[in-house]
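Here the complex is missing a single protein chain, while all its other protein chains stay put.
Moving on, here comes chain A:
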Amino acid sequence: MALLKSLSARKNDLSKPENQLAFLSNGIFKEGELPFFKDKIAKTGNYPLKPEKLEILQLNLGYMCNQVCSHCHVDAGPDRKEIMTKETMQQCLEVIKTTKAHTLDLTGGAPEMNPNFRWFVEEASKAGIKDFIVRSNLTIILANKKYHDLPEFFKKYNVHVVSSLPFYKKEKTDKQRGTGVFDKSIKALQMLNAVGYAQPETELKLDLVYNPSGAFLPTNQQALEQDFKTALKEDFNIDFDNLFAITNLPISRFLEFLIASENYEDYMYALVEAYNPAAVESVMCTNTISVSWDGWLYDCDFNQMLELKVDSKVQHISDYNEDLLNNREIRISQHCYGCTAGAGSSCQGTVA
């Protein structure tokens, strides 16, 4: 069953990033049962972790969402009021005009719920960024009449839609994302297909994101993609392009679940055991800058949620300087094991 409120609204201790970071540094790590991430990557010659070429500029347009998913690392929900203002968007647009990143990635919450979302997409699309991603939770398209035309809008601006669908079966999806989410997601995917997404005659891209619905790691991305493709086609005549398998990182609501279900230690053991130095080489913080709703800069969306701002003189979009940022050291903690396990994990799926 999905939660009704965010950690923040429930005033849960874990809503405070410092408490999450303290938890992740105590217990099995402090007692030496498992190595700190810093020590682990030092052993494989990857410390300090430094950025490579910037490829992705990821903007979080706000933490408001129409869903309250049980695993959400953003702790998003209808009760979250943090929304990017038009002024911050203007500052982002200035950066988008000059960035060397080839991908612009809009996320949230539900980015579509930002009142200036459409204006921003129109403006940002003028910069001619090669790959323009919007991370859509799908159900937003059906949440209100004013969103019903989103598929057409996405098509108009050649937006690359990346959507979460934890599983191709109703039960697991609804358990993680809320009752009724699966049926609405299916309907939204059919609407996207109908306007040309993931159809051979168009170049409109529709990718899906799979993340495990529980305390286990994702398996082979290609095998899962095949299972999803077969099931969605047979059951609902749905097409999509790629499936990204993303590991749940032990922060925010997923951390709460791990602790409450007494899976935390086993999960951390599994992540550390699956540590893959090849994944560290391509981990997403090496090619991404994440911008929060209020314009602060982070190494990734997870660090944003833990309020670990970039370790640089430049920390805000208003002072953005790509060359300076590229000299920074990436900030790490034990949650980073989530991106280096197995074939690795990033917003673009596996990396190794």
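Note that in this section a contact is a pair of C-beta atoms (placed from the backbone, for glycine too) under 8 Å apart; a residue touches a chain by one contact, two chains touch by 3 or more; residues count from 1.
Just so it is clear, contacts and distances are computed from a predicted model.
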item	value
Omitted chain, identified by the protein name its UniProt record gives, among "Alkylhydroperoxidase/carboxymuconolactone decarboxylase family protein", "Ubiquinol-cytochrome c reductase iron-sulfur subunit", "Transporter" or "Isoquinoline 1-oxidoreductase alpha subunit"	"Alkylhydroperoxidase/carboxymuconolactone decarboxylase family protein"
Hidden partner chain, touching residue among A:Gly178, A:Pro212 or A:Pro250	A:Pro212
From A:Arg118, A:Lys169 or A:Lys313, residue that would touch the chain that is not displayed	A:Lys169
Touch list for chain A against the chain that is not drawn	167, 169, 212, 214, 216-219, 223-224, 227, 266, 269
